[in-house]
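The other protein chains are all here in position, but one chain of the complex has been omitted.
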Amino acid sequence: MRIFQSIRSFKNAVWGASLLSILVAGIGLLVIVFGEKYHLRLVYAAYVNLLVVLGLQVFMGNTNITNLSHSAFMGLGAYVAAICVTPVTIKKLSLPDAPWGLNTFELDAFSSAIISLTITGFLAFLTGLIIVRLSGIGATIVTIAILVIVHSVFMHRTDIFKGKQAFFGIPQVFDLYSIIIISIGVIFVARFFRESKWGIQLRASSDDDTSASAMGVNIFNLRLFAWTLGGLILAMAGICYAYFLGTISARPFYFSHVFLTLAMLILGGMRSITGAVLGTIMITFGLEWVRFMETGPVLIGIKFPEMLGLSGITLGAVIVLIMVLRNGGLVGNFEIEQMFLKGRNVPKV
Amino acid sequence: MRYPMTQGLRKHISGINMTTIAIIKNYNKSNIREKIMKQFLKNLSKILFVSFIAFPAFGDTIKVGFPVPLTGEYAPYAEIQGAKCMAEIINKNGGVNGKKFELLVQDTGTDTQTAISLTEKFLEQGVIAIGTIPFSDTMIPVAQIAAGYGVTILQAQSTQVEMHTGIVDNFISNVSPDPFTAAAAAEYALSEGVKNVVLLTSDDGGSWSAKTPLWFGEAIENGGGKVLSKMNFSIPTSDWSPQVAEMKKLSTTPDAVYISSIMPDVGVLIRQMKAAGIDAWVFGSDGLDDPSLDSVADSDKSILDKVAFGTLAPSQPGSAMQAFQKECKAMGMPVDGMFPALGADVIMAIAYAVEKTGGTDPEAIRKALRDADSIPVRTVESVSFKKNKSHAERTVPVIGFKDGVRVLLSNTIPSFVPSWK
Amino acid sequence: MTVVPLVLLSLQKTNMLEVKNLSVFYGRIKVVHSIDFSVKKGSCVALLGPNGAGKTSTISSILGTVSSSGSIRFLDKDISKMHTEERVKLGISIAPEGRRVFSNLSVFENLFIGSAIREDRKAADEEINAWLKTFPILDERRDQAAGTLSGGEQQMLTIARALMSRPKILLLDEPSLGLAPRITRQVFELIQDLKAQGMTILLVEQNATEALKLADFSFILNSGNVIASGSSEEILNKGDLMSSLTGVEA
Partner (left out) sequence: MDYIVQQTLNALSFGAEYALIALGLAIVFSIMNLVNFAHGEVIAIGGYTMMVMATLAFKNPIIIILGAVLAAIIMALFLERIAFRPVRYADATTGLLTAFGVSLILQNLFLLLVSPRPIAVTSMYFLDWPIRLGPIQISSLQIFETLATLIAILLLVLFLKKSLLGIAMRAASLDFEMVRLMGIRANRVIAAAFAISGLLAGIAAIFIIARRGAVDPTLGFNPVLKAFVACVVGGFGSLPGAVLGGFLLGALEVGMLVLLPQSYGGMKDAFVFAIIAIILVWRPEGILSPPKEKGDKI
């Protein structure tokens, strides 16, 4: 069975993913060489968000169904890995009442990640069975339900997840280099999926307004696959989050993170991987600047007023303006290799 | 490792001069040239960056970093207004040993990742102490990073018990943890003849809302009282009628209800209980210490007569805190509420340690804080970290109301504190 | 006394509706290519052609519900830039393809909403009653949801609804579509009556035989172009044209 319809789409995928990888790795390396220490953390957080945005893109970009549950899957990935990898000595302290012997074992980082991916992927698959049967706004509503349910469980099974308190003591496994490599891998995966014949079929079917019930079984399965793949990438993002920070709680995996990453995706344009990467870069740097302006700095001798909430307003404005002015985001269907491979048109859907 | 900004700048500039000379000397050796180019770019970018981000500051200053929640869920607990005002007061009077306070403040939007990167940034800029989002999921990683610099996390308002279980060593809270406020409230309740209590718990505020009521219950039972029932609630709750109906159903009428939650939710509970004819005390924790609580009595002065909360510093009229708030208001730097006012105390504690050690070495500062028998602060007379190391030993006030006006009901260090470590 | 006939005469001379160089687009796809046609006051003009010829697109462009270019003049006013609502207020009304009664509204409410632009509320109410008398079956179901009516009844309701706004021109889009032959006859009888009362009508039909009986003048469309036009006689004489219209559906 062939994955790509033509050798051209394969080539485009390789080209595009490579160019984006160079861009993404380039920014990371520049920061490693030139940046202050705190830039490294900032950039690491940006990479985690990039993974989230890519995970989101795999489903949203190809099916055109808005997903608002992505932060929940990221949280699942983070928690499962954290529960597995955290040393028993710490878990005895932090999770004294954990059920099912969760505080009596510890695994190495790699096995923990695999278990986390398996469990989150399986949960994504289960929820996917519901999601793919709904269309448009109905599906989006169920994703909100998933977000609230998962958050609720994180918050109230404090014996396992610690809720709003810190789940601490997770060993620091990753550094900036690791996440750069993972990001490149995920960029390739997302881009290959987009250009594969399944991706193309999905995108073709998403333009159609036919209700999901009228669709062939094939589209169901494809959607389910995209949803699960997205879930796996989100789990990976969660693992990266936990493996660097060392401390997690239920708080970061809720609405504010949902909106932040969603704004990143739709700013660049959810239909393309280039858009996803671009949006993440722009919002990350833009917000950093806005946050600086928020606290009323002195610039060129001018004292600016303190403007708390400016970053929230900026995010909201980005979402509204993109929706109103340029529904497809800044780049629409454009992929980066089109800048270089003139004349050889990428198959458009 | 740490250098004041101006020195840092000078260093970089001289670095550039050196590299420029080196470039001229070695223009034909390409591999060296590359290296030098890299060095040059690195210095250039640093200068650009430093001049962009840094506040122009001259002379030796006492830098304190505040990656705090000015927006988002935990914005009400930011200590920044009081800290700024106190720093201004000290600076106006010539600083500490001639050194002035310089506060580096940036909003985290209540986001842990942001707090962490800002912490790293402030550490690089040479702060000697950090105050951040007062929840353990942020304080733990922030403290772990700061530990590498020897810097202390000095929280003005953190009552979370997790921070005192020895996960990190460089953490100091300038107030008493939750079990103390619960115990103080219970002590007062027992003195008022309270026997039967109902506890309202919630996981939404971490251990603060989940465990504090249980500690209160423990202290009541220790004093011969009884816990009638535990009920669950979520934050926010704007209608308590189901819980109130549940209270009325109890076979024994409760003498008191304990809740650790926030305004305006608790205000609704107080009014709905009163409306339902439940004549019980409502006890609470520091979450109730909000200016908007007082306005619950707007329509009926007696409604707050049986409301009291164990809190972090006395906030009734005539208290040191109110005097401080007045002073700040006159300076055009309003400090609204108890949490913002507590910021003054950490600044004073740092000032004390700087004066004591005669310098700004963060490790020495921490040691000085922990060694002192008594450190003068603003909202109470003094605090001491000698006994507890990671949190202050200070009196825990219980605030109540008379005719709708705050009164100090008691202000002691509670004798029985439930075990919590 | 002499003024009124003069006005009528002048109107009769000029075209009530005049379409020139009209092209219709769906997104980037052009479905009607620069066609011209006109409708004189009091006449019945038919747009005929096979499925997909662009008839409905043309009629929709007259009301401005699809994007088009070219000039559309109604009563000597260029209406091509106007909002749909303004065109309706000028006196254009439509009984659309597939009837599109408001199925969640009662029969009465359908007629009532048809008179939305009327200022003379009393007269309009009387007219509603008159219509209900004309079609007793509608009167019977006066307060029932229009969705419960049969196809023929819905078609009658649609035409009545379109007339409630007292239009100067009535656009009828496929009034016989999907109706039984007996019902179709009733519908065409109604159209015949309207024409006899002096109503200007633009009729779109696939049922060319019936339409040509009614029409004073016809335009035949295929693939978005006018391929023939003339009086019914002229069209009927061109046998090949007729067979292609009535027999084949491209």
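A, B and C label the chains in the order they appear, each numbered from 1.
Definition applied: contacts are C-beta pairs under 8 Å (C-beta built on N, C-alpha and C of every residue); 3 or more make two chains touch, one makes a residue touch a chain.
Nothing here was measured: the structure is a model prediction, and the numbers come from that model.
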item	value
In the full complex, displayed partners of the excluded chain	A, B, C
Residue among A:90, A:145 or A:330 touching the omitted chain	A:145
Identified contact with the non-displayed chain, of C:77, C:100 or C:185	C:100
Per the touch definition above, residue among B:62, B:75, B:183 or B:409 touching the missing chain	B:75
Of C:54, C:114 or C:152, the one touching the omitted chain in the full complex	C:114
Residue, one of B:222, B:272, B:322 or B:411, that touches the chain absent here	B:272
Touching residues on chain B - with respect to the absent chain	70-72, 75-76, 202-204, 230-234, 236, 238-239, 241-243, 245-246, 248-249, 263-265, 267-268, 271-272, 275-277, 290-292, 294-296, 298-299, 336-337
Residues belonging to chain A that touch the chain removed from view	64-66, 130, 133-138, 140-142, 144-146, 148-149, 152-153, 155-156, 259, 262-263, 266, 307-313, 315-320, 323-325, 327
Chain C, residues in touch with the chain not shown (by the definition above)	63, 65, 83-85, 88-89, 93-94, 96, 98, 100, 102-105, 109, 112-114, 116-117, 147, 161, 165
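Throughout what follows, only the chains that are shown with their structure count from here on.
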item	value
Contact graph of the chains (line, ring, star, complete, other)	other
Chain nearest the overall Cα centroid	A
Chain B-chain C separation of Cα centroids, rounded to whole Å	75
Distance from the mean Cα position of chain B to that of chain A, given in whole angstrom	33
Overlap residues in chain B, where contacts from two or more other chains coincide	none
Residues of chain C touching at least two other chains	none
Chain A-touching residues of chain B, taken from the complex the two chains share	38, 41-42, 45-46, 49, 53, 55-56, 70-73, 105-107, 109-114, 116-124, 135-141, 144, 160, 162, 165, 167, 203-207, 210
In the complex with chain B, residue positions of chain A that touch it	33-34, 36-42, 45, 48, 93, 155-156, 158, 163-169, 245-249, 251-252, 256, 291-292, 294-295, 297-298, 308-309, 311-312
